[in-house]
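Report on the following structure.
Note that one protein chain is taken out, while the other chains of the complex remain in position.
Letters A and B mark the chains in the order given here, with residues in each chain numbered from 1 onward.
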Amino acid sequence: MKILRGTPVTALVLLVLVGAVSFLAAREFLAMRVPDVVVPAPGYETHLLSEWEPSLKGTPADTPVYIQAGSEPGGTVLVMGGTHPNEPSSSLTAVLFLERARVNRGRLVVIPFANIMGFSHNDPQEASPQRLHFTLADGSVRTFKYGSRATNPIHAWPAPDVYIHPQSGQELSGKEKSNLNRAHPGTPDGDLTSRLAYGLRQLIVKEKIDLAFDLHEASPEYPVVNAMVAHERSMELAAMVVMELEGAGIPMRLEPSPKNLRGLTHREWGDFTETMPILLETANPSQGRLRGRTDEDLVLTGRDKCYTKAAALGRLFVPYDGSQSIELRVARHTATVKTFLDMLGLFDEAKEVDVEGIPTYEELLGQGYGAFLTPLPLKDASPGSQG
Amino acid sequence: MTPIYRGIVALVLFLMLRCMFREKDFWKQVTGALVLIPLVLRLLLLK
Partner (left out) sequence: MDWFWPEGFYTLVMVGVFVLGAFALKLPIAVAMSLAAVSGAVVAGDGIPLRHLVEGTFGYLDTILIIASAMIFMKTVERIGLLEAVAARMIRRFRSFPLLLSLGILLLIMVPGMITGSSTAAVLTTGALVAPVLIRLGVPVLKTAAAIAMGAIYGMIAPPINLPAMIIGGGIDMPYVGFALPLLLCTLPLAVVTALLLVYPDLRRFKGDEVALEEQLREMERTPLTPRLFLPILVLVVLLGGETFLPGVWPALGMPLDFLLAALSAFLTGRRWNLLETATSAVEDTLPVMGILMGVGMFIQVMTLIGVRGFVVVSALALPAWLLYVGIATSLPLFGAVSAFGAASVLGVPFVLALLGKNEIIVASALSLIAGLGDLMPPTALAGIFAAQVVGEENYFRVLKHCVIPAVLTAAWGIAIILGASFVAGVLY
């Protein structure tokens, strides 16, 4: 094969090929920049985070914020998904609260795509699927993107060798600089990820959020999974909720927020604002390091032969009986958030929040996630499609 | 910093093109072509 001679002509032919391949690949990459469409339930107002932190205006970090106030006064609760766009049950749960909730008392703030800059690309060498498809009750199909843990590098490139958390000086691998959940409480003059975290903090402070959820998923081999991480201030309420969930047959680990791991919501929102932060984790085989074939089916069903074997070897921290479906993961998040909402009033009467319309754990497991999504309106009128 | 790094990518891309057109070995040209793809896509901030 070595005999083949290279000439300027062969170079030119190769360049044309490079152009063709780049063009075709670029089309697929650019498709990831089209935002997911959501259909907020009646009563929601649509905002952008830049209303709380003006420096985000016009930047790719500016993410939609939806607020619904009940007729009765009460507490204010934030449900935030999409800190890590490769943890789909997190944003899907937030979308469920956005499309189903009827708030009677208090206020509900929903941010479904917290790091919207992570929804526009996939991580190299992770072979993630680009989209998840859900069939609705009326037979129509809606899609949601499966993104990356990190801010799109086109907005944050180059990454430094070492990321230094500004408030603590903690050193982490440089790629963590693009990780929203290492950027809290954020700075007004940092890079986009840090400013995004700062904007979220501003929102929590100005809207007087009483209880703030940051929804996640983790790999099944990771110790903190099917778990709740609570700041000291949230601990008492969290403990009540965990007992309630146990009673309902939903086992949940409760972990105190470590003091020495900085930049995470459960630590920084608690220390830098008055809110009660709660971080929730479900088990997502499609982001794990032990997973086998990686595709949409794995994300939706969590069925994986490598995890089955790893479970038999005792390497996992969750009971894994061969699957870990998206319905189960969304149902866990949903039931936990709902239980918190139900108990917030018992904890502090003035902060009571009453929300209806959220499917139960059993309903989600029985009917599937798509059954609770609202069909997309016709093309011309698309209220609340997010920018 | 991003504009500077786009500049560095442009530089490497240019040098790579120069190598490819001088190269006498076809398979080495192919190797160069492989490297060009991510350079082009990052230069244009498409990926």
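The rule is short, and it goes like this: a contact is a pair of C-beta atoms (placed from the backbone, for glycine too) under 8 Å apart; a residue touches a chain by one contact, two chains touch by 3 or more.
Given the structure is predicted, the values throughout are model-derived calculations rather than measurements.
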#### Entry: Among shown chains, those touching the left-out chain
A, B
## Note on the structure
Among A:P73, A:G292, A:P319 or A:G357, contact with the omitted chain is made only by A:G292
### Query
Since one chain has been left out of the picture, which residues of chain A touch it in the full complex?
1-2, 21-22, 24-25, 28-29, 122, 124-127, 130, 158-162, 164, 166, 169-176, 221-224, 260-262, 289-295, 304-306, 308-310, 313, 315
### Task
Quickly run down the residues of chain B that touch the omitted chain.
1, 4-5, 8-9, 11-12, 15-16, 18-19, 23, 27-28, 30-32, 34-35, 37-39, 41-42, 47
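In this section, only the chains that are shown with their structure count from here on.
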### Message
Considering only the defined contacts, which chain B positions touch chain A in the complex?
### Response
1-2, 5, 17, 20-21, 23-30, 32-33, 36-37, 40-42, 44-47
#### Entry: Complex contacts: residues of chain A adjacent to chain B
1-2, 4-8, 10-11, 14-15, 17-19, 21-22, 25-26, 29-30, 121, 154, 157-158
